[in-house]
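What you see is the complex with one protein chain gone and the rest in place.
The first chain written gets the first letter, and so on, giving A and B; residue counts start at 1 in each chain.
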Amino acid sequence: MNAETINLNPASTNTMAIHALLHLADDSLIMGHRCSEWCGHGPILEQDIALTNIALDFVGQSRHLYQYIATQLQDISNDVALTLIDFDILPEKINEDSLAYLRDTHAFKNHLLVELPNGDWAQTILKICSFSVYRFYLFQLLQKHTDLNLAGIAEKSLKEVQYHVKWSSEWIIRLGDGTHESKSRMLQAIEFLWPYMGEMFEPVMYEKVYYHLDDVTYTSLKNNWLDKMNQIFEQATLPTQSLNQWHQTGGKIGKHTEHLGYILAEMQFLPRTFPNAIW
Amino acid sequence: MDTITLAIQFQKKIDQDIKIEPRDWMPDEYRKTLIRQISQHAHSEVVGMLPEGNWITRAPSLRRKAILLAKVQDEAGHGLYLYSAAETLGITRDEMYQQLHTNKAKYSSIFNYPTISWADMGAIGWLVDGAAIMNQVPLSRCSYGPYARAMVRICKEESFHQRQGFEILLTLSKGNKAQQKMCQDAINRWWWPALMMFGPSDNDSPHTAQSMQWKIKRFTNDELRQKFVDVCAEQVKFLGMTLPDKDLKWNEAKQHYDFGPINWDEFWNVVKGNGPCNKERLSTRIQAWENGAWVREAALAYEEKKAARQYSYDTENKTNQVPVS
Partner (left out) sequence: MITLFRKFLYGDYGEIEGGTLATSSSREWPLWEVFIRSKQGLDHKHVGSLHAADAAMAIENARDVYTRRMEGVSIWVVESKNIHASNPDDANALYDPANDKIYRHPTFYQLPDELKYM
């Protein structure tokens, strides 16, 4: 199956594929991690359960992706594989867990947006909504990808993403059009998170090569996203936004905020303390 | 009908195993006992999310992380089922929270112990959920309908909790020296508190006799505790570990395990609030509730605005109703 789905010839194509897949997997994992931090601390039991469901969806997506990456790496010569994922490990030990637990911050390729702290409910909701709307349009494209494994993962995830969009956009509307306090918290959330939105629409090399999306498609992805967000904001009686201002980038090429290091320190401490243990 | 006749009829129903439903007449004490027991049970589920929840971000594999998330989420769901059952008795969830937050309501003391290693996730699943299941299976035949139905659903869902816990310990027991040590240490710390979960001894338990007559409880604390010891004493052999009780010994005559004395002094102190994590657990819950106040208020405010808009729309556009089924 791998011969069909990944071009084994030019090393660079491999690199692009692995990096793009890692980028998708890391996004899901770190989103899942942040959402899971709410478990037991939600504003009401019912919403605690809802958010934990979303965390589970993200962790599940990341597992599918890491597992797929691991099988891809088995087929590539060891040296190349290790350079690709940027860490030192015996090739036979490459699996979903080593990919998640043994890479350092510079090897992670998630958007800066997803690693930012949860903040309050408004900030968390806006992060989930903006990321899920982006994922919704992206996965609609990726489910037609020639890599059938990726297409399959995108198709399966889309159902989850649709629900995340529905759930989180309804919350934005409630908060924006709720009380004075909730509106001002939504405005603060927008102000805090907005500089990180642009990174989603600035494709790096591996996205361009592997997604096979031309500039026109990328522009329409961006416009669709912005239209949808503004539609939600309008319903929420919040001011509409644009993407013209300066934004933060770097996550996708391994240049992260300070927050990611703490996430990984917490997440990875056990496998790193007991290197060869099975859990 | 006078209260005495009603009370006699009520007890007759109970004796015939006819379930009591929310609107049926019931003695005040029955209602109070149920509210106390069900709300304590609900609080235990919700507070119980915390000691395990704090390991979600540190679970050592993605599979374990997903399982733990699903498990802690189940506990939230179980809390919700139980609060709902208690609400049929005429108390609101807010009132129950208020009782919890002001220290008027209790929850299972077990959750006032810290989870300090990954093995604790295993020990909690095996011992704490094991003890809970032992308590809960008879409760699914409890005389009060909504409570019994909640327990049926909970027991069905909870069966995976104990199994995943045992699997964690089994994996550790086959692991390296450090993992084995971690495993034994967790069993040592959780064993006695797990035994205390069955509550005070029958001689000291103020509610058991009446609760048995009302079929809220079907077995006494000591009966269930003995059953639990018998089961665990055998299961621990699969782990190649030991239970921390030098008096634990099979008694051929009784066909049960004998076990050492429980430290009731510790039990009552943890109940009174002197456990290692009482203050921390409660303040975490209070903080979550208070931080969520503006969120809950905003959702209500939005709904009120929406309802007002909808009302004016509906009165202008009257439509025929059709059956939904």
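What we mean here is this: a contact is a pair of C-beta atoms (placed from the backbone, for glycine too) under 8 Å apart; a residue touches a chain by one contact, two chains touch by 3 or more.
Predicted model, so just to flag it, every value in this text is computed and none were measured.
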Omitted chain - touching chains that are shown: A, B
Residue touching the undisplayed chain, where the options are B:D202, B:D258, B:E290 or B:E303: B:E303
Omitted-chain contact residue, chosen from B:T88, B:S140, B:N269 or B:N291: B:T88
From B:T3, B:Q98, B:Q210 or B:N274, residue that would touch the chain that is not displayed: B:Q98
Missing-chain contacts mapped onto subunit A: 44-47, 49-50, 53, 166-167, 170, 174
Residues in subunit B touching the chain absent from view: 21-25, 28, 31-32, 35, 73-74, 77, 80-81, 84, 87-95, 98-99, 102, 104, 149-150, 153, 157, 296-297, 299-300, 302-303, 306, 324-325
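In the analysis below, only the chains that are shown with their structure count from here on.
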For the subunit B and subunit A complex, residues of the former touching the latter: 46, 49-50, 53, 56-58, 60-66, 69-70, 72-73, 76-77, 79-80, 83, 118, 168, 171-172, 174-176, 178-179, 284, 287-288, 291-299, 301-303, 305
Subunit A residues touching subunit B - in the complex, by the definition given at the top: 29, 33, 36-37, 39-49, 52-53, 55-56, 59-60, 62-63, 66, 96-97, 100-101, 120-121, 173-175, 177-179, 181-182, 185, 263, 266-267, 269-271, 274, 276-279
